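Quick one: the structure is below, and I'll ask about it shortly.
Rather than the whole complex, this shows some of its chains in their spots.
Order of writing sets the chain letters: A, B and C. Residues in each chain are counted from 1.
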Amino acid sequence: MTTVLIRVINPNTTASMTASIGRAARTVAGPGTVVEAVNPATGPASIESHYDEALAVPGLLAEIRREGASAHVVACFGDPGLDAARELASAPVIGIAEAAMHAAAFLGRGFSVVTTLARTTGRARDLAHAYGFGERCRGVHSCEIPVLALETDPAARAVITERCRRALETDGSDAIVLGCAGMADLCSGISATLGVPVVDGVAAATVFAESLVRLRLATGKQGEFALPPAKAYTGILAPWALVQ
Amino acid sequence: MTTVLIRVINPNTTASMTASIGRAARTVAGPGTVVEAVNPATGPASIESHYDEALAVPGLLAEIRREGASAHVVACFGDPGLDAARELASAPVIGIAEAAMHAAAFLGRGFSVVTTLARTTGRARDLAHAYGFGERCRGVHSCEIPVLALETDPAARAVITERCRRALETDGSDAIVLGCAGMADLCSGISATLGVPVVDGVAAATVFAESLVRLRLATGKQGEFALPPAKAYTGILAPWALVQ
Amino acid sequence: MTTVLIRVINPNTTASMTASIGRAARTVAGPGTVVEAVNPATGPASIESHYDEALAVPGLLAEIRREGASAHVVACFGDPGLDAARELASAPVIGIAEAAMHAAAFLGRGFSVVTTLARTTGRARDLAHAYGFGERCRGVHSCEIPVLALETDPAARAVITERCRRALETDGSDAIVLGCAGMADLCSGISATLGVPVVDGVAAATVFAESLVRLRLATGKQGEFALPPAKAYTGILAPWALVQ
């Protein structure tokens, strides 16, 4: 059995967050699997808006483009650039919002998402609809803690746990999805406190990526997700041009 | 690391099909995982109607009820008894239609299902809707080969491959889902012939069941899927009564 | 005009509830119609979980299989085994949740369901979606009275009436659907108290079953709902095998 290499890409440029995402992935990766946690060379320090997300994508795609991965994980809850990554890669690609919602769908009838800032809840709902979980996703709730404060704010754990508790009451959900790659560490603690399954997208995407490798399945490449046509690119993004 | 035991339950009573389902599951199971392939002591020899499905469920639930599994797979494409199984089990439970559709959703925008008899296509569409894949599931197609003939009909492979080819043309799909546990052996061959990913539900459910075990996630038990209330059962099904 | 026989099947095995269901049906049946209220010889004493529902179906189907009915009513609000019953019977089959929701749809834009236990509300919502009333069904509410306590709990009427009142306020509905065959007696009282139409599924299913008989309409039998293919059945469910 050859080594499986899962490339887990933190699309923001904050190295400490990349390291913590790598730890979360390695905790669940199987015996024969190597997790490579990386972040782009260019882009925003955190992703908290459509604007940040859009500007994270070029750097993310440069990581996707590098050879050698058996599968890729896009480790930001907005799943930025997922369609483009699937065109570019021959290996499978999974987003952490996508993976977390798929996992939660196996655990009951409905789930609630608890995320960082209210301004990102629209994107989470959008993704739930796009993935087919518009009914199952019963609520998207924010705790108003910025992404990078998750690592440093001593009150974060208590605030997020309380937000999860209220979400369960309001939504009558069977499971919680944590809506930020920076929340991975909180998963088991909140689950123990509240007595419901709590899903971290980084872990879920890692095991599902391994699953697809094990199933020898990857993105269908005969239609929409075929390798993009080669063409000229101008200006500072010229290095992103594909050549035949 | 303790042993992971995946109980793969063929809900019909045909032992040769149980054996072949077991082989399909073992092919993709991870190193530390034991696959236990079983079938019920009572019920129909194959499942080709809502009636067969309903009568397969008591036997299936008896298998779910036995102790010791880390996770359960329901290995019939109608996913019979899935909600009841989730109530009954503390371990996670996955259906093969559910697993196959989730896997296909990671591989592109749309998939086509190719199954046995036309009379079962309504159930497949029902499940696609219930799981959130009403849009992604672009067509459900039958090849009019009865379930047990899959093992013996020498023309089955060619007929099914041709049906898949036409489904791809009609639906413009990125992937194929094979809609019967008895089709597991055909998966890689059809994929090689047609150049698209082809998903077998038994394999998909096995790796996703392992994934949930690895993630320490199981059905939420605080609401709809809590253990059913104990009560009196009458007649030949009296042994199915739960006691507190 | 030949006699019309409506077989109303209480899928649980509690004879007193069967009797009360029979009374509710006879109250609305037309002059030339005979109501036969029956329950299965095997299965759970009440249906309060997916598990109970699954185990009620074999007994229910044995009743459907008996000759002589002009139409069948499945008298449990989870509409267990409805698709299988439609395959098996040549006469029309109607479920009481189905009938109640259809009736409520004629009475305004939205309705609220008030049922027994919270754990069954997911099934009720599922059915509303399956029948096309996902929009019209504005809420499913529970009063946490077990099914068999409906007959004996002196507070039941007041609790259920109050739950209906709050449902109307919350949902802005035009009508109430009572979500349990055991609530039939409460219908007119709650309607008088609250001033809105209140639908009991047993009564609704009885008159709609008569209606289909009068229209000479029954389940289409050329596709999904044709008589199931005959085949071997093993074990204690062997008597359920169909023969050609």
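Criterion: a contact is a pair of C-beta atoms (placed from the backbone, for glycine too) under 8 Å apart; a residue touches a chain by one contact, two chains touch by 3 or more.
Predicted model, so just to flag it, every value in this text is computed and none were measured.
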Whole-assembly copy number, given 3 chains displayed: 6
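Going forward, only the chains that are shown with their structure count from here on.
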Rigid-body rotation angle, chain C and chain B, from Cα fit (steps of 5°): 180
Copies chain A and chain B touch via same or different residues, half shared test: same
Centre-to-centre distance between chain C and chain A (centres being mean Cα positions), rounded to whole Å: 44
Centre-to-centre distance between chain B and chain A (centres being mean Cα positions), rounded to whole Å: 27
Chain A, residues touching no fewer than two other chains: 109, 135, 172
Residues of chain A defined as touching chain B within the complex: 28, 30-32, 86, 92, 94, 98, 102-103, 105-109, 131-136, 168, 172-175, 188, 195-197, 199, 203-204, 207-208, 210-212, 214-220, 222-225
Chain B residues touching chain C - in the complex, by the definition given at the top: 13, 40-46, 48-55, 57-59, 61, 81, 83-84, 86-88, 118-123, 126, 130, 146, 223-224, 226, 228-229, 231-238, 240-242
